[in-house]
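Removed from the display is one protein chain of the complex; every other protein chain stays in position.
Now for chain A:
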Amino acid sequence: MASAPSKQYSDDVSVVMVLLDTNPFFWSGANNTTKVSFSSFLNHVISFLNSVLLLNQLNQVVVIATGYNSCDYILDSSTSESINLSLGNGKMPALCSKMLQKLEEFLIRDEQLSRENLPTGITSSLLSGSLSLALCYIQKVLRSGRLHPNPRILCLQGSPDGPEQYVAVMNAIFSAQRSMVPIDSCIVGAQHSAFLQQASYITGGVYLKPPQLDGLFQYLSTVFATDLHSRSFLQLPKPVGVDFRASCFCHKNTIDMGYICSVCLSIFCQQRKKCSTSDTKRNSIEIYNHHLLPVAASG
């Protein structure tokens, strides 16, 4: 679809990047903890995607699947293939069939990858990967000229956070903050996500954990469908207060005051002569991952 140069973008045209959690470990156990199955979840999401496209002719949606072993684009409404297909058999809306087909391919590939390397008890999905992909795509949108649609990210997350992704997720959050891209999050799992609470808080997005997942579409359409400009007129869920304290590397206690190494930024709760982290040259990324997670998720 060649975009005419005269295309006028006003402040209500959006590109919505939807990050879809497809983690099989979450959805297979989902029936016990939550009341929504993957297929009904998809029903809600597809209706939501269609309603975003309905709101404005120039709106775009891009769906990225956040899997257990990989991440990939599964829908881009701006490409021609997703539009042309509407001339097909007419039984299923084009958007839906194309996306479901790609999603299925993705899930099969993801499963094959997990056969190669058996899960080691980690059940988180690769949020850092899909956030990074979404931000790369958004940069392409921002580069596309002076008039570009307003990008935003919506994370539909169910799996618990993976602490090993902490640094990568924070990098993505700060990059989104610089580009003024809000990260909205809708939690469909049982637990709050400390990553996404921070992400939405720092980037000025909306964080929501719907209490009734049967009405997921209603939550999605009332809270997350509106463009950024109209948000200022709505009463959206208030940002949750995030506790930005840290925990020390030595005892893993949450601390108010601590000692920080000037070279490697390790945190200790007691004064000591030397920093053990930089002394033993254990400067690996793992030790940083656990200690700066927000302490308690309130709200």
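Simple rule for what comes next: contacts are C-beta pairs under 8 Å (C-beta built on N, C-alpha and C of every residue); 3 or more make two chains touch, one makes a residue touch a chain; residues count from 1.
Assume contacts and distances are computed from a predicted model.
Novice: One chain is missing here; what is its name in UniProt, given the choices "General transcription factor IIH subunit", "Peptidase C13 family-domain-containing protein", "Gpi16 subunit, GPI transamidase component" or "Galectin domain-containing protein"?
Specialist: Per the UniProt record, that chain is "General transcription factor IIH subunit".
Novice: Which of A:L58, A:C96, A:L228 or A:C264 sits in contact with the chain that's absent?
Specialist: Candidates A:L58, A:C96, A:L228 or A:C264; residue touching the omitted chain: A:C264.
Novice: Just one of A:T22, A:N59, A:S77 or A:S128 touches the chain that is missing; which is it?
Specialist: That would be A:S128, which touches the missing chain.
Novice: Which of these, A:L42, A:L107, A:I202 or A:L228, touches the one chain of the complex that we don't see?
Specialist: Of these options, the touching residue for the absent chain is A:I202.
Novice: If the hidden chain were put back, which residues of chain A would touch it?
Specialist: Output for chain A: 68-73, 76, 113-114, 116-117, 120, 126, 128-130, 132-133, 135-137, 139-140, 143, 164-168, 170-175, 178-179, 198, 202, 241, 243-246, 255-268, 271-272, 274-275, 277-279, 281, 283, 285, 288, 292-294.
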